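Just dropping this structure here.
Heads up, one of the protein chains got dropped from this complex, but the rest are sitting where they should.
Presenting subunit A:
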Amino acid sequence: MKLISEPYILLTITIGIYWLTKYLQNKTNSVFLNPILITIIAVIAILKAAGISYDTYHEAGKYIEFFLKPSIVALGVPLYLQINKIKKQVIPIVISQLVGAVVGIISGVFIAKWLGASDAVIISIAPKSVTTPLAIDISTSIGGIPSLTASMVVMVGIFGSVAGFKILQLFKVKNPMSKSLSMGTASHGLGTAQAMAISQRFGAYSSMGLILNGLFTALFTPIILALLGFI
């Protein structure tokens, strides 16, 4: 086994790149130094150059990934702290999530279709806005390719976390609750993590988007795709 494929070395590289980009981003305020994007690209480039497979990398990556599910559970804390505010907003939240879920499924499918995607890609892209385990279940149930769906979910998450708040700013969305809620709707856990990085209050609203859009997308995807004649 090559020295570089030792888990501790791969972990050091991953954490090192992330820490360095985060440090540089804080220093320069540059949009291009997004820590998650740079780290993913850099680590993939290193693995490809060194001829290391993802399975080998996973022996190291699993120690980081271990914290992913507990961190989603921990979102229960900001959710608890904001519960009274959320209760007052139930109707606007639920309606906006219904809109987001339907827009997400239909726009994803039609953009892919218009640009000439194959049926497998069109179906696999439908549940892309929701968290990976859910998206994979939905994809399987409608006859998509789960691994393709999983990679689209990651792309949506990275794009949302890198550009989401800037897009909302560009379209002059002012209300903090609307902004963070839609981050969770549009880009699931990664959008929520980005909202969490601003404040726990933002994280709580974003969790609501993550949960409700997950539920609505699971319910609506088979119906909408059947109505549109894709399945």
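FYI, a contact is a pair of C-beta atoms (placed from the backbone, for glycine too) under 8 Å apart; a residue touches a chain by one contact, two chains touch by 3 or more; residues count from 1.
We take it that contacts and distances are computed from a predicted model.
S.K.: According to its UniProt record, what is the protein name of the omitted chain, chosen from "CidA/LrgA family protein", "Aminotransferase", "Cytochrome c oxidase subunit 3" or "ABC transporter permease subunit"?
M.R.: "CidA/LrgA family protein"
S.K.: Using the touch definition from the top, which of A:4, A:24, A:50 or A:72 touches the missing chain?
M.R.: Only one listed residue reaches the unshown chain, and that is A:72.
S.K.: Out of A:9, A:31 or A:99, point to the residue that touches the absent chain in the complete complex.
M.R.: For the chain that is not drawn, the touching residue is A:99.
S.K.: For subunit A, which residues lie in contact with the unshown chain of the complex?
M.R.: Residues of subunit A in touch with the missing chain: 14, 18, 35-36, 39-40, 43-44, 47-48, 54, 57-58, 61-62, 64-65, 67-80, 83, 88-89, 91-93, 95-97, 99-100, 103-104, 107-109, 111-118, 121, 125, 128-129, 131-134, 137, 145, 147-148, 150-152, 154-161, 164, 167-168, 171, 173-175, 177-179, 181-183, 185-187, 189-190, 192-194, 196-197, 200, 203, 207, 209-211, 214-215, 218.
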